[in-house]
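I'd like to ask some things about the structure below.
The complex is shown incomplete by one protein chain, all other protein chains being positioned as in the whole.
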Amino acid sequence: MKLTKIISVTALSSMMALSVSVANAFECKVKNASMAKPNGFPDRALTMIVPYGPAGGSGQIAAAMAEAVTELTGVSINRDHKSGGSGTVGMTAYMAAPTDGYTVLEHIDDASSAHALDSSKPHPGRDLIPLVTAQVTFSQIYIRSNETRYSDWPSFVKWVKAQDGKATIANVSKEGSMERVTMKFITDASNMSIQQISFDKGAPRYGALLGGQVDALYEQPGDVRKFLDSGDFKPILTIFNERPGVFADVPTHKEMGMDFEPLLRFRGFYVHKDAPADRVEWLKWAFQRGYCQDSYQKFNESKFMTVIDSYRDTEGSIELINATIPQYRAVYKQMGLDVK
Amino acid sequence: MGKLTKSHMIETAVWLLIAVIFFGFTFEFNQPIEIYIFGATGWPRVVIGLMLIVTFGNFYHHLKYGSTTQAGRVGIADDDEVGSYDNLAAVIKVLAVLGTPFLFALSLKPVGFYFATPFFIALIIVIFGERRWKWILCITALIYGLLLGLFMVVLNAPLPQGNTSPFYDYSALILRLNNDLQQLW
Partner (left out) sequence: MIENFIAGSSALFGDPFTLAIFFFGVIGGMLFGAIPGVSMLTLAAILLPFTSDLSPAQGVMLFAVIYCTGTYGGAITAILFNIPGAPENAPTAFDGYPMTKQGKSGKAVGAAVLCSAIGGVASALVMMAATQPLATWAIRNIGPPEIFALVFFGLAVASSVGGRTIWKGWLSVLLGLLIATIGQDPVGGINRFNFGFADLAAGIAFVPAILGFFAVSEIFVQAEKRATGTFNAPKVGMSFPTLFELWAQKIAVLRSILVGFFCGILPGIGATLAAFMGYGEAVRWSKDKESFGKGNIEGVISSETANNAATGAAMIPLLALGLPGGALTAMMVAVFQMHDLEPGPLVFYNSPDLIWVVFAAMFYANLSILFVGILETKTILYLLKIPFQFLAPLILLLASIGAYIGRGLVLDVMVMFLAGIIGFLLRRSGYSIPGIVLGIILGKIGEQNFAQGMQMVHYDIVAYLSRPICSLLILAGVLTLGVGVYQALRAPAKKA
């Protein structure tokens, strides 16, 4: 009881420190606080198609952004969660919806990797117009804080090698996903063999590490924040080119001698490329300015999304997408997948 | 042939057909998964295999005992006074009941909920035997109003809007009216 209290106090103070630094650093890139509605658009609620369920990372960012945009513009946004098929079903439904600007889409980097594998799938930077990318984050490897067999990355690698392929790590259950591709990079670069256990939902994945069913966990920090704050998990490796301030004592993969470009998780909002130009301009303003709303910033902070720069406007998003697709395509070819 | 009837043979054939079709389709996705030796096909093929074995057990039971219920079974929820299908009207009626909802579901993507629903309500009422047109109109309007009131006005549920003109425009109109209505309070 006492220990937990101490931990939560520490976590709380570090959170406060973080929020102070962010409050100082954050500067809204969109200067106009308002924008006239083009020919009365929108005169009814927008529909936001979210290709994932309401409880996951996408569901939460969709809720936070919808709230921010409504606060800003007074236009309500109905979220329509079309989950399933790793985001493909929602994307298909979106592409079939009318292109009048009343329907917008939330999607993640999976849309880019899906296009990299099969170019008949929509290109999120060409077939869609990115309104804003509102979360960009990196991955980490986690262990239990009370783990006694290893305590940091070098001792973990040593222990894994000694297990002769029997050590386990919890990961997502989609081949070719950012998570599984990165794990392949890591195992190849550190020359170890580890059994990945696939979980398609977050909660059981975290439960498996918490309950000692697996030895380590691959995840993004925002998703396991509660376990970091409670002191149950600790990161031992950051997969990013530099050490983010909050994780200053965790080494990066490059420092540990692994030479690959990190793949990032990013979540953003899109509209169909055929939507009327004046409406697109208004939507861009609403979503980019929505990013600056206090409520949205508070949300991003709580998800560790202010640790690195999470914001990309339309051009920045297209750049990010255009850099990501060839990266995946090269990996898929190397993995021997059927790239179309 | 024991107590085997024609319907038992059909029943067995249907199960065998399901097993064969699904087994055939497993070759479509028979690719290895790097981290799992049983791959994507392991589990479904075991299920199909078990299905095959149990189908033979079921066949054996029919052969030996016919349609009798096995002793010690509980919770059997069938109420089976099967109706007689001796007149054509009854057959058509039942087929209409089975088919209409499916047509409604098919229409949701292109036409949308808002436009398709009143027609569906009226059609079902007619198929179920109501012929007084005043009642048909009134009850259709009542149910349509009730559903719109609850799911659109009160709960703002995202229902299918359709994606072809003019049906989508009708949905847009209804939603705009809803928006105006909600602005009032």
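A and B label the chains in the order they appear, each numbered from 1.
Assume contacts are C-beta pairs under 8 Å (C-beta built on N, C-alpha and C of every residue); 3 or more make two chains touch, one makes a residue touch a chain.
These numbers come from a predicted model, not from an experiment.
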item: Contact residue for the chain not shown (choose from A:185, A:206 or A:328); value: A:206
item: Touching residue (missing chain; options A:112, A:137, A:177 or A:238); value: A:177
item: Missing-partner contacts on chain B, residue numbers; value: 11, 15, 18, 22, 25-26, 28-29, 31, 33-40, 43-44, 47-48, 50-51, 54-55, 57-58, 61, 65, 67-85, 89-90, 93-94, 97-98, 101-102, 104-106, 108-109, 113, 117, 120-121, 124-125, 127-130, 139, 143, 146-147, 151, 155-160
item: Residues of chain A (touch criterion as defined above) contacting the omitted chain; value: 4-5, 8, 49, 53-55, 59-60, 63, 67, 78-86, 88-89, 92-93, 165-166, 168, 173-177, 195-200, 203-204, 206-208, 210-214, 225-227, 229-230, 232, 298-299, 302
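Just so it is clear, only the chains that are shown with their structure count from here on.
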item: Chain A-chain B separation of Cα centroids, rounded to whole Å; value: 37
item: Parts of chain B lying in touch with chain A, wherever the complex brings them together; value: 33-36, 109, 156, 158, 161, 163, 168, 172, 175-176, 178-179
item: In the complex with chain B, residue positions of chain A that touch it; value: 43-45, 47, 76, 78-80, 96-98, 102, 175, 180, 195-198
